[in-house]
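For this depiction, one protein chain was excluded, whereas all remaining protein chains were kept in their positions.
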Amino acid sequence: MLLSRVLEEKLGSLYRAGGRIVGGVYLGKGQEAFSAALGIQLRKGRDIYGPLIRDQAGRIAFGESLLDAVRTYLGAVTGPMRGRDGNIHRGRPKEGLMAMISHLGSLVSVVAGGLFARRLAGTLHDSVGATSIGDGGTSTGAFHEGLNMAAVEKLPLVISVANNQYAYSTPNCRQYACVDLVDRAKGYGVQGVAVDATDLGQCLEAFDAAVKRARNGEGPQMVVGHLLRLSGHGEHDDASYIPETARKGPSSVDCLPAAERRIIDEGWMNENELKDLFTEARGKVDQAVAKVSKEATPDPFKEKWQALSSEELAEGHHEA
Amino acid sequence: MLLSRVLEEKLGSLYRAGGRIVGGVYLGKGQEAFSAALGIQLRKGRDIYGPLIRDQAGRIAFGESLLDAVRTYLGAVTGPMRGRDGNIHRGRPKEGLMAMISHLGSLVSVVAGGLFARRLAGTLHDSVGATSIGDGGTSTGAFHEGLNMAAVEKLPLVISVANNQYAYSTPNCRQYACVDLVDRAKGYGVQGVAVDATDLGQCLEAFDAAVKRARNGEGPQMVVGHLLRLSGHGEHDDASYIPETARKGPSSVDCLPAAERRIIDEGWMNENELKDLFTEARGKVDQAVAKVSKEATPDPFKEKWQALSSEELAEGHHEA
Amino acid sequence: MSITYLEAIREAQYEALRNNPSVFLYGQDIGSFGGAFKATKNLNKEFPGRVFDSPISEDAMVGMAVGAAVEGARPIVEMQFADFSSVGFNQIVNQAATLYWRTSTPCPITIRMPSGGTAGSGPFHSQSMEAIYAHYPGLVIVTPATVEDAYWMLLDSIAINDPVIYCEHKFLYYHLKADEIGTRTLPIGKARIARPGRHATIVTYSAMVHEALRAAEELQLDGYSIEVVDLRSVKPMDTDTILASVARTGRLLAVGEAFPWGGVTAEIIARVASEGFHLLDAPPMRLNSKDTPIPYHPNLWKAHRPTIATIAAALRRLLRY
Partner (left out) sequence: MSITYLEAIREAQYEALRNNPSVFLYGQDIGSFGGAFKATKNLNKEFPGRVFDSPISEDAMVGMAVGAAVEGARPIVEMQFADFSSVGFNQIVNQAATLYWRTSTPCPITIRMPSGGTAGSGPFHSQSMEAIYAHYPGLVIVTPATVEDAYWMLLDSIAINDPVIYCEHKFLYYHLKADEIGTRTLPIGKARIARPGRHATIVTYSAMVHEALRAAEELQLDGYSIEVVDLRSVKPMDTDTILASVARTGRLLAVGEAFPWGGVTAEIIARVASEGFHLLDAPPMRLNSKDTPIPYHPNLWKAHRPTIATIAAALRRLLRY
């Protein structure tokens, strides 16, 4: 989560400086504990992970390389999306890291489908699938259909609901009317828990338990995390619509310094060791950015303008 | 519900005889108590009603005429759908009776929208909206989005969930994984109750209370009724997939004779009075069928082939 | 012995399930019930654990197929009616269709869509959505018109490493019969000369092929020989075969059952007008259904879509030019 924060701060400053970043930047500030706590439960190469907008920390914990992130944000042709798609849409599906489309909720059934196919092929073993959704995303039909289907099929799917109180500018009161989104779990026949997502310890415990239950064949699991989005929706957004009361509310705690304090208080590391970690992270990020800056951006003349994998079925462009 | 049963039996036999009925026939046998108990709570001209497949009884209770039903089934051009659409899709939206499209779940938001507009216009007063869904229909994204939106807007919407254990041939175990569909209510922030829908008394009580709560401004209400579909999905379907255990299970009680017994036992009517009611109903239905049989079916040369209400924007057909 | 169009669809799924353990079937009521039209009859008995009844969740049905395909499966999704794919639309055009292009991960899914009109089915059980899907990059759209094609093109669709929208016409299900399935037909992407002729070309597809053939027979009585091209797949569309036919006849009528604005017939005419302008001896014509929802009553339905009579009338106008 520390590396995630450092990377995202860099991406934010590159965005504000202009010129280097292609398109928008969407950060997960304040959500690192919740996101990473799920990511570290997953085993790359064996589990399926479908991260969403604010899951940089989860991606790193899952094992996505820094280079994949930086290359996608900088639109390098060397990245997994080759300049065709950007930022948070990146992924390597064949390696279990799904590449989200923008339409919220639509990844739930996709991750479920991966698990379904594995069970059919006899290769499921104790693998799990995990994906995220925001408070806003829970209002989509796709979320509902996907989770219900996963429950009917009793798939080992862990769904993490990051309730950061806002969907872009829309507050929870315009998004749902239940007391806590975890109240939805029972209606799907799914086990659900809610945690204070600003507290790394609670997050770790909840996801550890949920992922274990899923691995044990107990069917889909829902973990709802309460927190506040500490950045704009994207870096173009100053989030001035978030009122002071929320900014100072109990969920506004920044999980990262809180976790640092805990680490120091518990004596797991001292301040200098932590500082070293930051310095190391900054070094890695700067190195990645420096490397990618020299890499090629896509060339339309070298681009293969073909959406189908089947060569023989591709049509010409029927251009004038 | 008695008239409904008589009408539907007639429609079923017309279907089997062949030649008169246009398209399929979808009956509500066994669901009359649940459907009518909602319908009679509604005031035509003031409330909005969006009936679904098995709501013939609710339609009659709401005040839809027998002629509208028969004309639509027989494809008479005099009917509300003028032969353009058929059977259960009929309605008179301007009179508060919505005309469902086939896509399940999609009426929930429409009924909510009607209430929303009334509140905005200051004409909501104590009117309510009501619509139905089946166990299968609850799996649609449209149902989820519509109910969630109604809850967010705190609209006086009553949703009746007729859990008749099957969606066409698909049993509940392949449709959802919660214990009882009423468990969903809390997740929407909606009040929910479950009833034995084969028992008219329970149905009346539940809908009376739910509609009252909605009228009182307590927001959306969900009433889940447990029963068994006592007909095929449509009259083309012999429902042989419903196993003996279900056919003899506690939900397999036919609400109509059960209600009759109750009426006689309580001394509200005697057997002869009930028989007279049936005879009267048969007379009405036969009369309606006889009348409609003489009415014109649509004539393609008189048909106005235009989907838009705005004359000036209609395009020609661009026929060869 | 004979086999119907519908049975051919069942047989193809049988073959696919038998030959490839990665194939599975997912759709509403397709398990023990065998599907609303019985296209999967007995398959769940013959292949236990590979044919699944799904919840009424078209969006999730397609999404799950995509996820399964990523893991190496080759799912076949049955929409109960093509019309209901409108609620799975997003997963089809944005999730499935873009996956390979975005991530280099092929997406071998087949979505079966019972399409087209039948008497008394009305606005929501009669639609032909091929043009909607063909507009989006990344999808293959097939529209078999014969028993042979129903069989072989379904097997080919399953074999293709891209998402295929398989539009099967409900009007042909029971009526269209062949003595046997026959030998392998043309590959997907190639059109077929359903009837050779010299005076005019009808380009069409799916159920309208049969109406066109009958209209051609009618014109034969007047001494005209009409060529009928069956597109077989509307994307890719076999422009070469179309142009070669128009080169022979000099006259083009494009016929389709879908709505008139845009769609397959507009695409046919646009291609011929652009790439074969000099081949045309007369203005190209098209014939579609009318620009209203599809009516429920058979009286109206019969007048809404092209018929032998309206096709023949259009041909006569085309030939008089």
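A few remarks follow.
As written, the chains take the letters A, B and C, and residue 1 is the first residue of each chain.
By definition in this document, a residue touches a chain if its C-beta (ideal position, glycine included) is under 8 Å from a C-beta of that chain, and two chains touch if they have at least 3 such contacts.
The model shown is predicted, which means the values in this text are computed figures rather than measured ones.
From the options C:Ser54, C:Asn90, C:Thr143 or C:Ser245, the residue with contact to the chain not on display is C:Asn90. Touch with the chain omitted from the figure is made, among A:Ser4, A:Gln41, A:Gln175 or A:Ser231, by A:Gln175.
Listed by residue number, the positions of chain C touching the unshown chain are 59, 83, 86-87, 89-90, 93-94, 97-98, 101-102, 123-124, 131-132, 134-138, 235, 237, 258-259, 261-267, 269-270, 272-275, 277-278, 280, 282-286, 290-293.
The omitted chain makes contact with chain B at the following residues, 48, 80-81, 84-85, 89, 91-94, 98-99, 101-103, 106-118, 120-121, 141-142, 145-146, 148-149, 152, 306-310, 312-315, 318, 320.
Even with one chain removed from view, chain A keeps its contact list with that chain: residues 22-24, 75, 81, 83-86, 89, 101-104, 136-137, 139-142, 167-170, 174-176, 241, 297-300, 303, 305-307, 315, 317-320.
Keep this in mind: only the chains that are shown with their structure count from here on.
Centroids of chain B and chain C (each the mean of its C-alpha atoms) stand 35 Å apart. For the pair chain A and chain B, the distance between mean C-alpha positions equals 43 Å. Annotation: 39 Å between the Cα-based centres of chain A and chain C. In chain A, the positions touching at least two other chains are 141-142, 145, 148-149, 152. Looking at chain C, residues 54-55, 57, 59, 87 sit in touch with two or more other chains.
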